[in-house]
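Every protein chain of the complex appears in place save one, which is left out.
Showing chain A:
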Amino acid sequence: MFGRSAALLVRELTTDDHHLRRFNYDLFDKVISEIQEHFQQVTTIMEKMQGENEDGQISSADENYNGALIHHQSILRNKRCLLAYMYHRANRLQRLRWQLGAVLPEDVKELLHPSEKEFVKSYSEALSSYMTKLDIDLAVDITPPKDPYIQVRVLNNIGEVLLGDQSTSLVRNSIHFVKRSEAETLISQGLLEEFTG
């Protein structure tokens, strides 16, 4: 059925909201080749119609007209589905950039289309350049601050980190009292967790 593969591709986005899936090359390429087939069909039908009418005009009364229209509409639909697929994945990547910082972890990178990797890189550069111009880091302070200081537990050995004016050694499972704004990036990267015990 026309447009089914494209619909499947889009449906993949709705199955799990937060996780980025591996880029579906098979389905993606299938939709692309479907579009090419439709285009062939449209071209053939149009040529036929033009050949049949002496003045080269195409009229909607022609019996082939509806056939061409369906192929044309299928191309549009497939195109929109492909763009929707890419766009929603791009939005998720944008969110990840906010959460995880400029460098994406390797396991996320593995899931991406080459063009998506390029996109994240350029997006991140554009965002960084905006924040540098304003001299404000917008990626911190996502939730309204309650206490300027929080207790955090270290989940992974990080080593020496500059917190505030002094260098602190973050050893696994140790608990620290730090500025929220400084801890936030580390928390979103999964290196620290807020300690509420």
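The rule is simple: contacts are C-beta pairs under 8 Å (C-beta built on N, C-alpha and C of every residue); 3 or more make two chains touch, one makes a residue touch a chain; residues count from 1.
Methods note: contacts and distances are computed from a predicted model.
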| item | value |
| --- | --- |
| Options "Ribonucleases P/MRP subunit Pop8-like domain-containing protein", "Vacuolar protein-sorting-associated protein 25", "Transcription initiation factor TFIID subunit 5" or "DNA replication complex GINS protein SLD5": UniProt name of the undisplayed chain | "DNA replication complex GINS protein SLD5" |
| From A:Gln50, A:Asn66, A:Gln99 or A:Ser115, residue that would touch the chain that is not displayed | A:Ser115 |
| Contact partner of the left-out chain, one of A:Val10, A:Ala90, A:Leu155 or A:Ile187 | A:Ala90 |
| Touch criterion as defined above, residue of A:Ile45, A:Ile75 or A:Leu104 at the omitted chain | A:Ile75 |
| Interface with the unshown chain - residue positions in chain A | 32, 35-36, 39, 72, 75-76, 79-80, 82-83, 86-87, 90, 94, 113-116, 118-119, 122-123, 126-127, 129-130, 133-134, 136, 138, 140-141, 144-145, 147-149, 180-181 |
